[in-house]
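Just below is one structure, and these are the notes that go with it.
A single protein chain has been removed from this complex, and every other one stays in its place.
Let's look at subunit A:
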Amino acid sequence: MIKGVQSDIMPYLMPSIRAVFMRMDSKKLDNLQEIRMRAGKPLMAADGAFDLFVTADGELTGNIKDSYMVVQNEITKTIELMSENSVYAFQDEIKAGFLTLKGGHRVGLCGRVVFQDGQIRNIKDFNGINIRVAKEIKGCAMRVAGYIMKNNTEVYNTLIIGPPQCGKTTILRDAARLLSNGDLELDFKGLKIGIVDERSEIAACSKGIPQNDVGFRTDVMDSCPKALGMEMLLRSMSPHVIITDEIGTHGDGAAILKVLNSGVKIIASAHGYNISELKMREELLALIKAGTFERYIVLSSGEGPGTLEEVIDSQLSIIYRRCSPCL
């Protein structure tokens, strides 16, 4: 379960940085979306609209003069704490450039990469981290639910599209919960859901157990490569719907076709601002051309994260469009 910045993230910060955030107003603290530390640069935090500096007193400010300066040691120690003092056990995650905290908060890492035999072996001398605060907003998928559900026992193959920080994963997570539990109000029967959670962001498993509410009828394959995970779920868990995050890398297309050929529905998300941008990506273009997805849901953060921009069907005709330009 996501409990917020205070209990999920604070214990993993270096004491000196933690002290700064302790002084911050708790309401402000809970509103933070990102916390950034860069070696030798000011401590920064984003609360949605603005990327602000943090002062030693825990105030958010636009004035760089008062900001708290981060030193490299604070970053290194913070990473040690985040890996629960067991960097060796998180080597694979570090190699991929991120750690996931309990509660599904993603921590991005930057530093000097050790490259050997055509592969990244390690990242060392960390120079920056970005903590992305995960939000669990129950009910946030209700708005899009109508577009995803075909009738009371079926869903459309759906692709959720949006730029970073606009709530794709949050909506995907809530959609999983909604479809899995079913909903009396919408008269929707629950379906068996399989989640392939490659980056542990949707369900945020800790020692295998989902920390976020993803529904009763949901099976989670944690930190498993998407293509492999989909196949495994297909073979063994007999899901009605497979849900996965951020498709678009090589091999995803084939795996998705395999899923569809077995009569299982798919709900996925992809990075992008609109459909035409997705068409630039080979893997996705093939899927779009083949009419794989019956619904495209485009999100933006126009009116805060999770703003529904447009909904498009497989023929690429528009079903819904947000009405801001036609004032």
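What we mean here is this: contacts are C-beta pairs under 8 Å (C-beta built on N, C-alpha and C of every residue); 3 or more make two chains touch, one makes a residue touch a chain; residues count from 1.
Note that in this section contacts and distances are computed from a predicted model.
*Asks:* Which of the following is the UniProt-recorded protein name of the chain this complex doesn't show: "Stage III sporulation protein SpoAB", "Multicomponent Na+:H+ antiporter subunit F", "ABC transporter, permease protein" or "Cell division protein FtsX"?
*Replies:* Of "Stage III sporulation protein SpoAB", "Multicomponent Na+:H+ antiporter subunit F", "ABC transporter, permease protein" or "Cell division protein FtsX", the absent chain's UniProt record names it "Stage III sporulation protein SpoAB".
*Asks:* Touching the absent chain in the whole complex: find that residue among A:Gln6, A:Gln91 or A:Ser262.
*Replies:* Result: among the candidates, A:Gln91 touches the missing chain.
*Asks:* Of A:Lys77, A:Lys258 or A:Arg322, which residue touches the hidden chain?
*Replies:* A:Lys77
*Asks:* What is the set of subunit A residues that contact the non-displayed chain in the whole complex?
*Replies:* Counting over the whole complex, subunit A touches the hidden chain at residues 11, 15, 18, 76-77, 80-81, 83-89, 91, 122.
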